[in-house]
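Read through the structure below, which is laid out as structure tokens, and then see the notes.
A single protein chain has been omitted from the complex, and every remaining protein chain is retained in its original position.
As written, the chain order gives the labels A, B and C, with residue 1 at the start of each chain.
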Amino acid sequence: MNTIPIYTTKDFQSDQDVRWCPGCGDYSILAQTQRVFPELGIPKEKVVFVSGIGCSSRFPYYMNTYGFHGIHGRAAAIASGLKIARPDLSVWVATGDGDGMSIGGNHFIHACRRNIGLKILLFNNQIYGLTKGQFSPTSLQGQVTKSTPFGNIDHPFNPLSLALGAQATFVARTLDRDPKHMQTVIKRAAAHNGTAFVEIYQNCNVFNDGAFELWTEKDSKDDNVVVLENGKPLIFGKNKDKGIRLNGFTPEVVSLTDGKYTTGDLIVHNEKDSMLAFILAGMSGIPNLPRPVGVVYAVEKPTYEQLMQSQIDEVATKKRTGDLEKLFNRGETWEVK
Amino acid sequence: MNTIPIYTTKDFQSDQDVRWCPGCGDYSILAQTQRVFPELGIPKEKVVFVSGIGCSSRFPYYMNTYGFHGIHGRAAAIASGLKIARPDLSVWVATGDGDGMSIGGNHFIHACRRNIGLKILLFNNQIYGLTKGQFSPTSLQGQVTKSTPFGNIDHPFNPLSLALGAQATFVARTLDRDPKHMQTVIKRAAAHNGTAFVEIYQNCNVFNDGAFELWTEKDSKDDNVVVLENGKPLIFGKNKDKGIRLNGFTPEVVSLTDGKYTTGDLIVHNEKDSMLAFILAGMSGIPNLPRPVGVVYAVEKPTYEQLMQSQIDEVATKKRTGDLEKLFNRGETWEVK
Amino acid sequence: MNKITKNIDEVTIRFAGDSGDGMQLTGGQFTTATAFVGNDLATMPDYPAEIRAPAGSLAGVSSFQINFGATEIRTPGDKSDCLVVMNPAALKVYLKNLREGGSIIANADNFADKNLRLAGYESNPLQNDSLGRYQVYAVEISKLTQNALKDLNLSPKIVDRTKNFFALGLTYWMYNRPMEPTLKWIREKFAGKEDIIEANTRVLKAGHAYGETTEIFTVRFEVAPAQLPPGRYRSITGNEATAWGLMAAAKRANLELFLGSYPITPASEILQELSKYKNYGVKTFQAEDEIAGITSAIGASYGGALGATNTSGPGLALKTEAMGLAVMLELPLVIIDVQRGGPSTGLPTKTEQADLLQAVYGRNGEAPIPVFAACSPTDCFDTTFEASRIALKYMTPVIVLTDGYIANGAEPWLIPKISELPDLSPTFVTNPEGFAPYKRDPQTLARMWAIPGTPGLEHRIGGLEKENITGNISYDPDNHHLMITTRGEKINNITNDIPLAKVVGDESGDLLVVSWGSTYGAVHNAVETKRNEGLSVSHLHLKYINPLQKNIGEILSNFKQILVPEINLGQLIKILRDKYLVDAVGFNLVRGLPFSAVEIEEKIDEMIKRG
Partner (left out) sequence: MNKITKNIDEVTIRFAGDSGDGMQLTGGQFTTATAFVGNDLATMPDYPAEIRAPAGSLAGVSSFQINFGATEIRTPGDKSDCLVVMNPAALKVYLKNLREGGSIIANADNFADKNLRLAGYESNPLQNDSLGRYQVYAVEISKLTQNALKDLNLSPKIVDRTKNFFALGLTYWMYNRPMEPTLKWIREKFAGKEDIIEANTRVLKAGHAYGETTEIFTVRFEVAPAQLPPGRYRSITGNEATAWGLMAAAKRANLELFLGSYPITPASEILQELSKYKNYGVKTFQAEDEIAGITSAIGASYGGALGATNTSGPGLALKTEAMGLAVMLELPLVIIDVQRGGPSTGLPTKTEQADLLQAVYGRNGEAPIPVFAACSPTDCFDTTFEASRIALKYMTPVIVLTDGYIANGAEPWLIPKISELPDLSPTFVTNPEGFAPYKRDPQTLARMWAIPGTPGLEHRIGGLEKENITGNISYDPDNHHLMITTRGEKINNITNDIPLAKVVGDESGDLLVVSWGSTYGAVHNAVETKRNEGLSVSHLHLKYINPLQKNIGEILSNFKQILVPEINLGQLIKILRDKYLVDAVGFNLVRGLPFSAVEIEEKIDEMIKRG
């Protein structure tokens, strides 16, 4: 039996110079990933990072694991093939809001649907970084970018809703500026069986600086972020004095101090409730609600690679392991002398 | 001022031989569309049907309007360009579950997100018809098809959930075998401002016969279909004796005759509630629930082409209509004599 | 009755009828019986256009052609000698493919008003004299079938469905084929349904007896067994052979086979065939589109499988960008393009050879990929196996071109012994010492291959230009030039690893006809005919399109004229003219159909005459 070596963060740092702009949120994502990996209990050589193209997609070069820097938008498809061929590997996808949601949107939703064992980290900076600042499908309406000098008229995706709508079994959100939280979420994603989708709010300080300030800055975040914890009511605020309750199906903020509502009135998070998951994901689209972060949804469902293996086993049991020689000679054949 | 001629169904029938298999559900969709169009008040020459490739994608040939038979999966993208260039046209997309959800999935979700004024009719037969019977992204798990001789291991999309997750503003479902219902839904789609998505259960009697029997056959449909009507409680059953209520966020069937529940306990349909829409769409994934048909969701939101026009108007007001000659001579120029 | 038996060398028969008439089954059974007597053969189904048309319509006609003989058979036959038609539409569609003086066996019962109208006949061709140039046998097949089954109490629908066996029995009699293989097949196929077995058996025999006893048939034909290499044979279509070629290659490489695919006519059967072999180390992945098809296969190759993807022209177009990635990554990958009529959606069910330039040149940047072409159904096996060999040995994607004609066609295949096929096992690096992802084998220039899961060899690859040896990203100008030329050289090196080209006929002369892909058979036959007539003409067939074999230039230089027939507007010819500066002449018919030998023969005559 092999034992897994005891790793440190260093073991996951490759020898390549990290080439993001100083101050870029990508550094934190890299650091947290490198910090978390020693704890996952996966042999380093069993880990593969697959990416597309974008600033975020440079990620694999910096991880001292196997790495595959693909072409724009195709990371999920490449990774799917790899995972199906090699279910023993731990396959991670590092992608951007352009790479994963624009050109790569189809592979993304199909990976979710199939519940293939990929861990997809979406570096959402609401901009195309590498190509120097055009809008992305997560850019805000009205956002002025290089390709929308008069403001963006596209309505953005909500990545969590999209993943849920595509039948994802694990959906989470975290932030570049909250290292501890990100570490927890990455660990949860690693532990999930099937497609795990993590949206990471990532600041592009060059082309979209401050996009997530409200939810990352010291003085505003407590009042604008609600951290989801399974089984716990949705409470937030600097003084833990606010909560989220449902009005019909629509979440709303209530005060826990004005006597009208108590903790008992609040939504209690249940990771396994797919309908609640949609409600929580949808909060990003409603003004004045705090932004939920954490694991929004997590259920177990047979993975694609498990189903494939069962089918292989089943067929092999019924029909024995295939013998090509016999196959070729099966059915109508005849001898020429 | 032009008046619109009074059309009959015949006016919308082209001179091309209809070439679907005898018994195919596509015939009904064509018939209902041709029946409804005279009532829409749109001049025939302003209507364009755009399609991709598939049995369903032959649709444009049979409509005596403008028609564009594109390439596989790209109908929504072609139609988007057309609608942006020509907002005056009524642009319809006829697509299949392969064309629209497999190869064309990305264009589909982006059209929904942008709320571009397309009417998308998805002929869902849960199979690839034209290529003779491989599974599609809406085929059921376990389904035996030409490419899954031991049963399909893919988990299917729920087209309604996918559209909602992609921010669609109009989402509906109807059935090939219910002409009246289909007519209503098509009319509603036509009237919607923005992307209107209609999933049509369509029987492929050659490669996937009976896939929707439960919801279309006389003796089973009443007990297995719940027809959504805005503002009305969800009641169904041959004797209108069953209803749907929520247990937490999960819909469940209750009897209206055993005294436990009354109509007042049931879900009341509200087309404008996005969270309810997800719940209703999600019903297809829960065993033993009736299948909802009708308009699941319909809200007004500025369309892409409207936003573009406002922006053009705004810029034109601020900067006047562009004069190319002036533009070329603007900024740093110099004279050579 | 006095029946004459004529000995003939070669016959072509076509069975044609409505889609519902079971013509493919009939043809298949005839094929089995023909193989059984030891003839060489080739077959070709012709399906109606993609969407099923109304019964009896021209668009709904389905047919099956078989060419068999006592000598080597290379094509399913140009014109048929005998046309079996179950309805007027079938006659209408295929009469032009019947040779003058050929026989027509028609189900007279179906030549009634409605069917005649659907086929566009004003009057019954069986009854007027429009078919004077042919030998017409109007047989009341439906009625005779009903008669044969009268006492069985079967539904009229079922009775009607057996009528193709009547036609089959009749042709068995005419061409002296044994009924036993079909009778056996009926027993196995319908095991448990005794009434169906009985019905089919009776009708088959009734057809046979009809030939034997009625007066209208006076001649039957005898086709002696062919001299085929000894061994065990089976019939195989091009698409089956392609699928099996991949399986055999993976087996001999000791790798799992991974097919990433998206259905498309006429390539879907490869996916369908491979999806049956879950228990053979084969994984098939029906992806969301062609791009995911190829990129998933690249991912699988990266993981150490034999990655493959299959498609037709429009799908190949979509895979273009990813092919460039595979070139950059230098990973093995087999890309199969079953060509069909283009451009765009074109003629999806018809054959064409117009993807050659796309395969050779259709990528951004300098992205050389070997391109091999199969020339017949069975050659699909060999070509796919060979492509896998080169892909694994040179760490490169390889494109295999087949086309709708050979993909759907079938011929007898001498079943190989798996253990006697070449060993293709790659060497995975496992030793970290001296490892660098772009270190190359000095002879092949193939790079080292280390797969995930190997401790100590963790490394990163990608589509950006990479530094020689280390594989790190490099923007250095000279390195770029070096890598571009190295990748080119690697592909050119393959010429050292493939056999020299061989001319059929003299090594020099007046005219050389150069073919590639599925035109092989027609060209071969035409050149043979013309050589027998004494013309100085030879034949060169190219399996290797890129790189070309070393001796092609020399061969071309030995002929006064060069003719290149292609089912496109001239594609291979561009490469030959560019590379060898020879004034080759193209012969181009783009009609969605294979060439007939006669067309080539006429062109040869014209060229020779012109001198």
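Rule of thumb we're sticking to: a contact is a pair of C-beta atoms (placed from the backbone, for glycine too) under 8 Å apart; a residue touches a chain by one contact, two chains touch by 3 or more.
None of these values were measured; they are calculated from a predicted model.
Asks: So one chain is hidden, and I want to know which residue out of C:99, C:205 or C:480 touches that hidden chain in the complete assembly.
Replies: Residue touching the chain left out of view: C:480.
Asks: Quick one: which of C:196, C:317 or C:374 touches the chain that's been left out?
Replies: Within the whole complex, the residue contacting the unshown chain is C:317.
Asks: Can you work out which residue in C:358, C:378 or C:546 touches the chain that's missing from view?
Replies: Checking the options C:358, C:378 or C:546, the one contacting the hidden chain is C:358.
Asks: Need a quick check: the contact residues on subunit B for the chain that isn't drawn.
Replies: The list for subunit B reads 14, 16, 43-48, 50, 53, 60-61, 64-71, 74, 77-86, 88-89, 106-107, 110, 308, 311-312, 315-316, 319-322, 324-325, 327-329, 331-337.
Asks: Which subunit A residues would touch the chain omitted from the figure, given the whole complex?
Replies: 19-22, 53, 55, 58, 69, 71-73, 102-103, 105, 128, 130-132, 134-135, 137, 146-150, 154, 206
Asks: With the missing chain put back, which residues of subunit C would touch it? List them for me.
Replies: Counting only subunit C, the missing chain is touched by 49, 312-314, 316-318, 320-321, 324-325, 327-328, 341-350, 352, 354-355, 357-358, 360-367, 462-465, 475, 477-478, 480-481, 484-485, 487-488, 568-569, 574-575, 577-579, 581-583, 589-593.
Heads up, the rule we're going with is that only the chains that are shown with their structure count from here on.
Asks: So the centre of each chain is just the mean of its C-alpha atoms; given that, what is the distance between subunit A and subunit C in Å?
Replies: Roughly 45 Å, centre to centre.
Asks: Quick one: subunit B and subunit C, Cα centre-to-centre, how many Å?
Replies: 40
Asks: How many Å are there between the centre of subunit A and the centre of subunit B, using C-alpha atoms for each centre?
Replies: Measuring from centre to centre gives 29 Å for this pair.
Asks: Pull out every residue in subunit A that's touching 2 or more other chains.
Replies: Correct list: 106, 110, 308, 311, 315.
Asks: Identify all positions of subunit C at which a residue touches two or more other chains, and write them in rising order.
Replies: Correct list: 278, 288-289.
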